[in-house]
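A single protein chain has been removed from this complex, and every other one stays in its place.
Chains here go by letter, A, B and C, matching the order in which they are written, and residues are numbered from 1 within each.
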Amino acid sequence: MHDPHVILKVISKFLVPFIALFAFYVQFHGDFGPGGGFQAGVILAAAVILYALIFGLDAAKKAFPPSWIRIGMSLGVLLYGGTGVLTWILGGDFLSYGVLAHDPTHGQHYGIIAVELGVLCSVTTVMIAIFYAFGSRQPEVNEDNW
Amino acid sequence: MLLSYVVSPTIILDVALMAILIIVAFSIVRMRSLFAIVMLQGVYSLVSAAWFVSLDAVDVAFTEAAVGAGVSTVLMLAAMLLANRKSDPVPISKQIAPLLVVLIAGLAMFYAIGDMPAYGDVNSPANTGVGMDYIERTTKEIHIPNVVTAVLASYRGYDTFGEAVVIFSAGLGVLLLLGLNGNAGRWTARPTGRQIYPPIAPSANSRLIASRDNIKLSKGSIIEKPSSVNLRKSKNNRLKDKGNN
Amino acid sequence: MVTFLEYFNLGAAFFIIICMVLMLGRLLGGPTLYDRLLAVNSFGTKTIIFLCIFCFIINRPDGLDIALLYALMNFIATIAVLKFFNYRCLGVPLIKEQIEAEE
Partner (left out) sequence: MIIAFLSAVVLDSNLVWTEILQICLSCLAIASGLFFVLAGSIGVLRFPDFYTRLHAAGMTDTLGAELILIGLILQSGFTQTSLKLLMIGFFLLLTSPTATHAIAHSAHTANLKPKLGKHSFSKVQRDRS
């Protein structure tokens, strides 16, 4: 069996976890350096997209099932809104994170981390959803147009 | 070296990057091949990210890099499936009215430049108004080194919540309109429209087989069959041809 | 001594920009798609180097994250264009070419 794509497969299999790791670095280092939830979500989606490009969409759908997309999309917005409602319940205004801990600055930290996690969830799953939706289409144009 | 005493050297780098941006933008407009345009858009986002770094807008550059380099190229390529690869040139008689609109809008922009503050002006609205307030209050109230994150998540939390909802609804629209399985075996739509076919059970391996023969078969026919059937037929035909030869 | 290094880095950055412009020439005038793809890939590498040098010029290590991101992402764009040009579809696994060859 001669596989012409063995180099691509080995290198990208090696690269995918590093891209995901870098996404989490961007997510949790966003308070100190550049980056945040949106960027981390896009990078995490790019890891799945690379996997799908090399190993096919079916393998990617096994690794990241489409049912996660529906859950993750709503979970992200729920996490964001839930943080706001939690601050409401604890006696503050909507999305004023100061009441989340005894020290207001610590409360701000917790609130920002929760909110960014919500954005990460939502952005990752939406990007992957768009890729699944477009990537599984088949071409319908004439050969002359290429 | 003498020039660098007159102007700051990083500004010369800015100007060089902007010149590259203008060249790339003009060639995107003039280019006819969609593949080249997609690649040029990748280059555009690369150079503009470098330019944002030199303007100290690191977070914007990060977004540009993350979206523009990997994901945007892939999505544009996926969208190219639905478009023609090359477009016919538009006759000049149809170009006059758009040219007038563009000229008037551009002149208005140039007229507005006079009211803009100078580069790095201390008295500009961005440096005197609410921006400085955020920078001062972040060190006191939130204790986070990156002011952008503090503004995005805490001071402007409502706006970011709105953005998250916008992204959510975009994903919802994709799920409702396209679904996650694409058009595999179900129905096909043409860029010209009006051709939607009855649903047929989707086949698992329809996505695995090459689609060139599918295109060739369906070129002349007005009403296409669902792609899975088509593909199987084309495979058989090809095998038969080989046997005959 | 520090000023010498600053000038040296500045010169290096200009040098890289000249190389970027040369690569842009091949990108705009490349006869085949592969030439253009090669130019884009090389342009990406040069932008990464430019970002690294530029971080040393303005003395802010933040831009290195962006360079690291590009080093990871540039690959994805190249693979995507190649795959789309060969297969006309992004979803197929790469093993498919082999099946075709066997038929």
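Annotations
To be clear about the criterion, a residue touches a chain if its C-beta (ideal position, glycine included) is under 8 Å from a C-beta of that chain, and two chains touch if they have at least 3 such contacts.
Since we're looking at a predicted model, the values are computed, not measured.
Counted over the whole complex, the shown chains touched by the missing one are A, C. Listed here are the subunit A residues that touch the chain not shown: 4, 7-8, 11, 14-15, 18.
In the full complex, subunit C makes contact with the omitted chain through residues 1, 4-5, 8, 12, 15-16, 18-19, 22-23, 25-26, 32, 34-35, 37-39, 41-42, 45-46, 48-49, 52-53, 55-56, 61, 64-65, 67-68, 71-72, 74-75, 78-79, 82, 85-86, 97.
Going forward, only the chains that are shown with their structure count from here on.
Subunit A and subunit C, compared by their mean Cα positions, are separated by 24 Å.
Subunit A and subunit B have CA centres that are 18 Å apart.
Subunit B and subunit C have Cα centroids separated by 18 Å. Taken residue by residue, subunit C touches two or more other chains at 62, 65-66, 69, 73, 76, 80, 88-93, whereas all remaining positions touch fewer. The residues of subunit A that reach two or more other chains are 26, 33-35, 43, 46, 49, 53, 56-58, 131, 134-139, 146, listed in rising order. Remark: subunit C residues 7, 10, 13-14, 17, 20-21, 24, 27-28, 33, 36-37, 40, 43-44, 47, 50-51, 54-55, 57-58, 60, 62-63, 65-66, 69-70, 73-74, 76-77, 80-81, 84-85, 87-93, 96, 100, 103 touch subunit B in the complex. By the touch criterion given at the top, residues 1, 4, 9-10, 12-13, 16-17, 20, 23-24, 27, 33, 35-36, 38-40, 42-43, 46-47, 49-50, 53-54, 56, 58, 61-62, 65-66, 69-70, 73-74, 77-78, 80-81, 182, 207-212, 238-239, 242 of subunit B touch subunit C in their complex. Taken together, the subunit B residues at the contact with subunit A in this complex read 58-59, 61-63, 66-67, 70-71, 74-75, 78-79, 81-86, 141-146, 148-150, 152-154, 157-158, 160-161, 163-165, 167-168, 170-172, 174-175, 178-184, 188-191, 206-208, 211-212, 214-216, 219, 227.
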